[in-house]
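Let's turn to subunit A:
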Amino acid sequence: MALLEVKNLKIEFPSRFGIATAVHDASFLVEPGEIVGLVGESGAGKSTIGNAIIDLLSPPGRVAGGEVFLQGKKISQLPADKIREIRGQKIGFIFQDPMTSLNPLLTIEQQLVETILANSTVSTQQARQKALDMLQQVGIPEPEVRIKQYPHQFSGGMRQRVVIAIALSSEPKLIIADEPTTALDVSIQDQILELIKGLCKERQVGCILVTHDMGVIANVTDRVAVMYRGKIVEMGTTEQILSSPEHPYTKSLISAVPRSDVKLARFPLVDYIETAEVAFEKIDISNHWLGQGNHFAATEEDYLLKVDKVCLKFKTQSALLKKNCKYVQAVDNVSFTVKAGETFGLVGESGSGKSTIARVIAGLYAPDSGVIQFAGKELTGLTEAQRRPFRRELQMVFQNPYSSMNPRMCIADIIAEPIRFHKLASSNQEIQQIVGDLLEHVGLGRKAGVKYPHEFSGGQRQRISIARALATRPRFLICDEPTSALDVSVQAQILNLLKDLQDELSLTMLFISHDLPVIRQVCDRIGVMRYGKLIEVAETEQLFTSPQHEYTQQLLDLMPKLTQLSREGLEIVE
Partner candidate 1 sequence: KTLKMAYDADPVSLDPHEQLSGGTLQLSHMVFDPLVRWDRNLKVEGRLAERWERIDDKTVRFFLHKGVKFHSGNELTALDVKWTFNRLRTSPDFKAIFAPFDAVKVVDKYTIDLVTAEPYPLTLNAATYIFPMDSKFYTGFDNNNKSKDALVKHGSSYASTHASGTGAFMVTKREQGVRVDFKRFDQYWDKKSPGNVKEIVLNPIKEAPTRVAALLSGDVDFIAPVPPTDLDRIKKDPKVDLVTISGTRIITFQLNQQRVEAFKNPKVRQAIVYAINNEGIAKKIMRGFATPAAQQSPKGYSGFNPNLKPRYDLNKAKQLMKEAGYEKGFSVTMMAPNNRYVNDAKIAQAAASMLAKINIKVDLKTMPKAQYWAEFDKRAADIMMIGWHSDTEDSANFTEFLLMCPDKETGFGQYNSGNYCNPEVDKLVIQSGKETDAAKRAAMLQKVEQMLYDDAAFVPLHWQDLAWAAKKNVKIDPIVNVMNFPYLGDLVIE
Partner candidate 2 sequence: MSTSTSAWQRFRNSDLLFYFKKDKVAIGAAIIFLIMVIAAVTAPLTAPFNPYDLASIDVMDSTLPPVWQGGEADERFLLGTDNQGRDMLSTILYGTRTSLIIGLFAVLLQSVLGIAIGLAAGYYGGRIESFLMRLADVQLSFSTLMVAIVVSTFFQAKLGTEAFHEVAIYLLVIIIGISEWPQFARTIRASVLAEKEKEYVQAAQVMGFGGLRIMLRHILPNCLPPIFVIATVQVANAIMSEAALSFLGLGMPETTPSLGSLIRSGFEYLLSGSWWITIIPGLVLVVLVLAINLLGDWLRDVLNPKLYKEI
């Protein structure tokens, strides 16, 4: 008997403009002990299927047809009390968006312990112990200290691990993991995937793993389902799918996987994407608003950005007296420079301070010590008003796209606002045109403008976030995990767009990512961070071919070796 059976599932999102069908007729099985990979286009409906299984579709979503069986029992259309017994205990769920999944007002401990208590009969003391164990297992350092903290004190990757720990802590029969490792560096990712694999094999737990990372698919899953535009277009064993894909979308997907072995000028694209229903409108940057941007005066120095001995610590424990407070050194004496027109990559362990340094540069945190120089001007110590002229030039794509968008503004407004505010376009019509174009460039289509952030899939939100950052026509762009939630084909499209902008406008970028192949394709120089320190800075090729630091070596070793597997039967369009 299959652990989970999904039959002809159909899911709709009604809206005042009509009913959008997010999932058509999806059917698949998960056997005990099996890991089923779910890959597909961003916005294809992967998360939606997962949500539907545990009856947690976000309103107004509804299951319009089909059935779901768990261990032979029908669990679709169960009354609320019955389905609640299944959640957690039978099905553990890892949401795609770890940042917003955690209750901001409860400590990590409270959130873990309550889950354990709700799903098993242990004492509070035992539950606490178990919570610590779980954190340990997902690789959170110093769990005894960390467990008392609140979500906002965690880095993106750490929060993701907490969510995983919570989902696994209730020892479910089925795990639905929606892109569980997007924010994790390869070593931790490896650790987590091993953990899940172990559970599946030892306890006959079933798992649905939604991911964009073909490396993960190749290494972990037993079978793979490929989704495109709400349909499962292809399903088979991992071998089959990766080595001999049949559906054109699957083919294009695999061909778009960035290569970790060589650096290419541009990401490979496949015709299918361009002929597909949601087409990226081809734009010619050179005669488009985006490409015409004001050209900035060259700086006298040979670098655009200079980070000089920046330190920043966070308070982790308040106390009545100052001296009893505890701190964590998030950024520890970090210095580097970024030349105009170059892309500087930042890799490193989750929680090593990458996002923090990005925020310091963006002016969101004031460093405890050290200096940030931008275009020859010192930014640290400026008042908000003095800083404003630089704001537009220095943009940031946040690690968590969802929470960085105002939930009460529709997408068109979100993107139009900076254009309007900085008076980058002359008329309302022009603004609308530009917003539409930007939405097209990122593959969402003009019509998406009237929708609100919560109506999008994780990847779609990430693309909105990028579109918004581009709307100011920045000179310097900080990208904190900009493509982690994107399928490789969309990712290729977007990264190509960024590259074009770079060529045309000499856009400078600080690129934070865990995806080493992407880093290799995109960056000119790379810095490696660990424990708040910048431990190595080198030219890309140099770093990949002859890493100096032992941690860097370790990272590179763990990089999924996928190239051999996937590209055998494929022609690569270059």
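The rule we apply is simple: a residue touches a chain if its C-beta (ideal position, glycine included) is under 8 Å from a C-beta of that chain, and two chains touch if they have at least 3 such contacts; residues count from 1.
The candidate set was assembled so that all candidates are chains of the complex that A comes from, given by their letters.
Remember, predicted model here, so these are calculated numbers, not experimental data.
Chain contacts in this complex place subunit A in touch with candidate 2, from the set 1 or 2. The residues of subunit A lying in touch with candidate 2 in their complex are 14-16, 59-60, 152, 359, 362-364, 384, 388, 390-392, 394-396, 398, 400, 403-410, 417-418, 421-422, 452, 454, 468, 472.
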